[in-house]
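Below is the structure I would like to discuss, written out as structure tokens.
Only one protein chain is missing; all other protein chains are in place.
In order of appearance the chains are A, B and C, and numbering begins at 1 in each one.
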Amino acid sequence: MYTEKVMDHFTNPRNVGQLENPSGVGEVGNPTCGDIMRIYIDVKDNVIQDIKFKTFGCGAAIATSSICTEMVIGKTIEEALELTNKDVASALGGLPANKMHCSNLAADALHEAIKDYKNKSEQG
Amino acid sequence: MYTEKVMDHFTNPRNVGQLENPSGVGEVGNPTCGDIMRIYIDVKDNVIQDIKFKTFGCGAAIATSSICTEMVIGKTIEEALELTNKDVASALGGLPANKMHCSNLAADALHEAIKDYKNKSEQG
Amino acid sequence: MQQVYMDHGATTPLHPEVIAVMTDVLTNHYGNPSSVHAWGRDAKKRLEEARTSVAKLIGAQPEEIFFTSGGTEADNMAILGVAKGLEKKGKHIITSAIEHHAVLYPCEVLKKAGYDLTILPVDDQGRVRPEDLALALREDTVLVSIMHANNEIGTLQPIAELARIAKERGVLFHTDAVQSVGKIPVNVNELGVDLLSFSAHKIYGPKGVGALYIRRGSRILPLTHGGGQERRRRPGTENLPGIVAFGKAAEIAQRDLTAEADRLTKLRDRLIDGLTAIPEVRLNGHRTERIPTNVNVSFRYIEGESLLLSLDLKGIAASSGSACTSGSLDPSHVLLAIGLSHEIAHGSLRLTLGRINTEDDVDYVLREVPVVVERLRSMSPLYNQK
Partner (left out) sequence: MQQVYMDHGATTPLHPEVIAVMTDVLTNHYGNPSSVHAWGRDAKKRLEEARTSVAKLIGAQPEEIFFTSGGTEADNMAILGVAKGLEKKGKHIITSAIEHHAVLYPCEVLKKAGYDLTILPVDDQGRVRPEDLALALREDTVLVSIMHANNEIGTLQPIAELARIAKERGVLFHTDAVQSVGKIPVNVNELGVDLLSFSAHKIYGPKGVGALYIRRGSRILPLTHGGGQERRRRPGTENLPGIVAFGKAAEIAQRDLTAEADRLTKLRDRLIDGLTAIPEVRLNGHRTERIPTNVNVSFRYIEGESLLLSLDLKGIAASSGSACTSGSLDPSHVLLAIGLSHEIAHGSLRLTLGRINTEDDVDYVLREVPVVVERLRSMSPLYNQK
């Protein structure tokens, strides 16, 4: 069902947790559909210095969250905004067809977090 | 499917053949339905002295013909007329349900042979 | 690593005696039961012996047993076959909200074809209320189909009472007993049902064979047409190895039923007690009116598939009513029908016991589940309490 890479990220998820004073927080999904991803980012000098996630969802949801955080840590905001859900799935060696839509939302959550960061910095 | 007795009569049918100058001959069935029985009798002093049959048909048809001839040889015409198809089937230890109608006609053939004998003797 | 199979509700490992019998038939008894010759007669004899064993398990007559390819076909045959057979009598069918899809979907297909369908609700333990059935019955009702034991939450229905209500109104009663046969005593006359489905692979027999009990005289048309097998009600060369194995499984089930039911009820209750000691967990289904083999709990804040994957990594096989494992977007219709929210339904875990499970298995599961639940909760954005 899942690739080895998915199982690796599911079993040993990278960057689980939350940040105390994040630059931005993004959340997508809802409990009704069975998947929620929340991503916290810490941005300094336009670069994602730190990132954490919390996910309620299936194996694919957890693995995509994990690898997504790994893929953007140390990247600039612009680079991070280029990341798509499809890129995340590819980095995992693919996902089962029925997981591509509902559980592959990590990039969306990241983008929400960046949006939140931008909103905050504009206000601030 | 068939009882041992049926198989015995099928394998070693009694009184197969025909009589040269029979007192009477009876035939029932037709080739379309797959069963024909012809019975030859030799009657003297109102008693069936000899009897032979020829049968085209399934195992039940052959076995019922065989045992029927055995059951009436040496019997009077009146006794022979009392024999029913059901008696014949019982003497074989029963027949499969689907064989009770189409292949259990030996007594009918016998009765036809007796009718033929009576017709002839009346005319004679 | 310890391997613990607790998914007997999905399918069971074959009983070694069943494997032996089946392998013998596969190897030595390959005749077609319809053939006249020795090979065929041998096959026919074994077919009818198996029918007798299977009939005995549910207190039926052999000629009331019709072999099918499984529980799904038996359910479909009952529902679509009775509907077609009684078309002239009426077009109203009654079922319950927690049926297996093998019952619900044929009912919905009939609805699309112009039938009226009443789906009875269940209470929060998953029981149909007899008074609801009494009210739903109409002049044009042709069939009531209510399952004996639910496959997800294990709840037993008051079938004898429900069937009596239908009988008083002259309506045929079908029960899907796929999950109860072999686990608790099932007798078609005591239950008073007219049709009953069951499946070999849930009672340590092989996959691909089941049966529909049809009370003598019940009007029902076949789903498929062809040779004269199963008295024209279910054509096709009989699955002899499967059927003979089913017969053996039925004999064993009957022989071992009481002892196994006692043993498994104890294991089940230990599991329930142990799991419900975890915080924010609920037991789904009826506490006592439940098959001896079923445990179903919901853990708040976590999702079922990741729970299953985590347990799988510990060698534990289980199942869940989560959408991710149901093949649809929604979580189990059964859990929703007993009043669970989507969120809680997603976090359900079903453990189903069987003859290979031991006290030791239960210990292992009770040790590992809390660890896994804690780990997943710590990753969950919903679990803010900590």
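In this section, contacts are C-beta pairs under 8 Å (C-beta built on N, C-alpha and C of every residue); 3 or more make two chains touch, one makes a residue touch a chain.
On a predicted model such as this, the values are computed, not experimentally measured, just so you know.
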Problem set entry | Contact with the hidden chain (one of C:Thr224, C:Thr258, C:Thr276 or C:Thr358) | C:Thr224
Exercise. Considering the whole complex, which of B:Ile48, B:Ile62 or B:Ala80 touches the chain not shown?
Worked result: B:Ile62
Seminar exercise, completed: Among C:Ile19, C:Leu117 or C:Leu366, contact with the omitted chain is made only by C:Ile19
Seminar exercise, completed: The missing chain sits against subunit B at residues 2, 7, 10-11, 13, 16, 27, 31-38, 54-59, 61-62, 98-99, 102-103
For this session: Provide the residue numbers of subunit C that touch the chain removed from this figure.
Result: 5, 7, 10-14, 19, 22-23, 26-27, 30-32, 34-40, 68-73, 75-76, 80, 100-102, 105-106, 108-109, 199, 201, 206-209, 223-228, 235-242, 305, 308-309, 311-312, 315-320, 325, 327-328
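Criterion: only the chains that are shown with their structure count from here on.
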Problem set entry | Whole-Å separation of chain centres (CA-atom averages), subunit A against subunit B | 92
Seminar exercise, completed: The distance between the C-alpha centres of subunit A and subunit C, rounded to whole Å, is 40
Problem set entry | Junction residues of subunit B, two or more chains touched | none
Exercise. Of all residues in subunit C, which are in touch with two or more distinct other chains?
Worked result: none
